[in-house]
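Only a single protein chain was left out; the remaining protein chains are all shown in position.
For chain A:
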Amino acid sequence: MDALKLTTRRVRLSPLNICRSCNRKLKQSPAKSYATTSQPDFYDVVCIGGGPAGLSLLAALKANPITANLRVALVEAQDLGKLRSWQLSADRFSNRCSSLTPPSADFLDKIGAWSHIQRDRVQPYHEMQVWDGVSDARIEFDRTPGSATNGRTIAYMIENLNITSGLLKRIDELSGITTFGGARVENITLGTETEELDFREWPIVHLDGGKQLAARLLVGADGANSPVRTFAGIDSKGWDYGRHGVVATLELEGNGWAGDDMKIAYQRFLPTGPIAMLPLPGNRSTLVWSTTPQHAASLKNLSAKDFIALVNAAFRLSSVDLQFMHTMSSGYEGELAWRLQHTRFNAQAVPQNVVGVQEGTVASFPLRMRHADTYIGERVALVGDAAHTVHPLAGQGLNQGQGDVESLAKTIDYAVSHGQDIGARMSLESYTSERYVANHIMLGVVDKLHKLYSIESGPLILLRSWGLSAVNAMRPLKGFFMQQAAGNGTKLF
């Protein structure tokens, strides 16, 4: 319905980047010769995918007076009406959350979307506790007096749906964006040559129902299996980690060791993968547990009580004990209670006890590392997961996408203000050169971290433990890591 309603509105708008008489000509001449085939509508930007990256890009373009006159369209497979009216009660949280760095939040603010986000559902955190599950070597990114990050927000925990529904509200407010919600892309082809115009390099997006959109610039914000990337013939390389990320919304026994004003993010590197607990408002937290597909499958089938016991165990027991517990089929709670008596740990250095798990929030997804060979083609640009997929252990996936969008919007702004064709590969070069290396380094570092901590024995454990302890002892170095985590570190590129 969405598409229908907005389409009728669009027809009345005169196309902004094509003068009226030309457009009349465009519409008339082919109609005579191909009376049966529907003719494409022309857009400056067609964005496929209404996730955080795609929506941010459209909002950024429309919020900027230089690019506001571009004709833009959004194609999204999901029903946008549902997203628009997304609402959860204050004690329930979606299981797909992201850690939004302050630069990403600033960008959302700059494009006018931050004020549309439900702020009472956003939780800033100020401290990180990261430790080695085998050696217990620990690094604390904390509020040490005098440290560079004293009292500052490291990042914001936010539900992805909160971001996307806020962005959609912003897009509705900006108006002038044609949206095709619940629309399936049937095919993407190249245009043809007519007497007056040559569209052989223009991508034509065919939607189900016969609608065709010709794109000066086709943006692939369409996720890891990006059809736009396939259309552009851009290869994506990488590997599967053989791990799944298990997510859940958890209820803790309290609002955190330091209360509401000083929230802490926890991450423990286990040999099967890192387990992270990140604070949400009140006594809620979100879990991201990377583990083997077998463990993930059994975790999803556990009763709430057993699931809670295993999560508590994963932050406290030795990795050998935990491994044993994974092999059990019942009685997790008692086993945990017994084993905890024989395990020494500082209760305040691990998250508070989990006491509940929100129904229906335990889910899992496979973890992958992928990087497209390039982010641009002739009249094509890729952003977010379509360009790169990263292991979630550093919470950088969404932020990388926001960085892409900010860079692409800047590139388009420059192209428009200098009369460049925004779809020409040449105009897009600065986008790929600005983002590719930065993303590649992030992907590489996260990948190596994952591999380093997958090792259960041998000299590397000593080395990595020494590494964490040494970093912990050196405040300036810690400050540097902290700044990188918060996304405001020294710009390497």
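Please note the rule applied: contacts are C-beta pairs under 8 Å (C-beta built on N, C-alpha and C of every residue); 3 or more make two chains touch, one makes a residue touch a chain; residues count from 1.
Just so it is clear, contacts and distances are computed from a predicted model.
Student: Tell me the UniProt name of the left-out chain, picking from "Mediator of RNA polymerase II transcription subunit 18", "Glutamate--cysteine ligase", "Exosome complex component MTR3" or "Ubiquinone biosynthesis O-methyltransferase, mitochondrial".
Tutor: Matching the unshown chain against "Mediator of RNA polymerase II transcription subunit 18", "Glutamate--cysteine ligase", "Exosome complex component MTR3" or "Ubiquinone biosynthesis O-methyltransferase, mitochondrial" yields "Ubiquinone biosynthesis O-methyltransferase, mitochondrial".
Student: Just to verify: which one of A:Asn69, A:Asn255 or A:Ser318 makes contact with the chain not shown?
Tutor: With A:Asn69, A:Asn255 or A:Ser318 as choices, the missing chain is touched by A:Asn69.
Student: Of the listed residues A:Asp109, A:Glu196 or A:Asp235, which contacts the missing chain in the full complex?
Tutor: A:Glu196
Student: Extract the touching residues of chain A with respect to the undisplayed chain.
Tutor: 17-19, 21-23, 25-26, 42, 69, 196-202, 216, 414, 416-421, 424-426, 429
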